[in-house]
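In this view, the complex is presented without one of its protein chains, the others remaining in place.
Up next, chain A:
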Amino acid sequence: MASLKDLRNRIASVKATQKITKAMQMVAAAKLRRAQEAAEAARPYSQRMGAVLANITQAVGSNGDGPALMTGTGKDDVHLLVVCTAERGLCGGFNSQISRLARDHARKLQAEGKTVKIITVGKKGYDILRRDFSALIVDRIELRDVKTIGFANADAIARKVITLFNQGGFDVCTLFYSEFKSVISQIPTAQQIIPAAAPAEAEGEGAGGAVYEYEPEPGEILSDLIPRNISVQIFRALLENAAGEMGAKMSAMDNATRNAGDMINRLTITYNRQRQAQITKELIEIISGAEAL
């Protein structure tokens, strides 16, 4: 049985841990707010982009085919998976959920006899996927030094992907990230970005069937627009991920703090019991000593 001193030390150490997890939770909460704001601020752009894209594909669709990024290569033999995860751990199942989704997808594709290539964004995804698919990872991008994710980061990733596509490196590209539903719920999501799934009809305040004039030609605008749209999709994924990571970290740290609290309670009870037992023992010794006289 542990001595009183051991128990005291144990309690002190759990208390210290609790303080750390508590602080991490608060940091995550503050960061979460900022990440959410960033994600919200980016929303108008991607929405408008979607609307404009829908309009223009309608215009182009009627007279010939769009650029290759949109129509694809006509095959689906080589798949590229872009897996976006967090840079840091200690955020519950966040990273492993995304990685698991990507891994299942990769296994399924391999079972169908397709070639799989993987680009990981974020250190944790690389660490997890390296175990099973180290031969398949063609590139990895770390955003560890990046304080706030800017559009430039997403653009750089998109450019890599597009360059690879233009070199005929793959046929289909799928983006894996975690959609931020709420603080306690992040849904790992797979989204195909190349060939771009034809956007649904423009909703709401669309052109209302107005005939646009295009300057320059619609095809030219489209070939400018599609790469940009890919950047936007990746940017959105990164922002959602950032918010999701912080949300996951917050609830993970909240749990840890609570567990540490429970543990302290249990240890304190054991400590008190032992102290009592010792006092009783000492009393008995004194009394029986006095009686013996």
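Convention: a residue touches a chain if its C-beta (ideal position, glycine included) is under 8 Å from a C-beta of that chain, and two chains touch if they have at least 3 such contacts; residues count from 1.
Here, contacts and distances are computed from a predicted model.
For the chain that does not appear here, its UniProt entry gives the protein name "ATP synthase epsilon chain", which is one of "Sugar ABC transporter permease", "phosphoenolpyruvate--glycerone phosphotransferase", "ATP synthase epsilon chain" or "Tetratricopeptide repeat protein".
For the chain left out of this panel, the touching residue among A:A28, A:V52 or A:A86 is A:V52. Listed here are the chain A residues that touch the chain not shown: 38, 41-42, 44-46, 48-49, 51-52, 55-56, 150-151, 154, 205, 207, 210-216, 218, 220-221, 224-225, 228, 231-232, 235.
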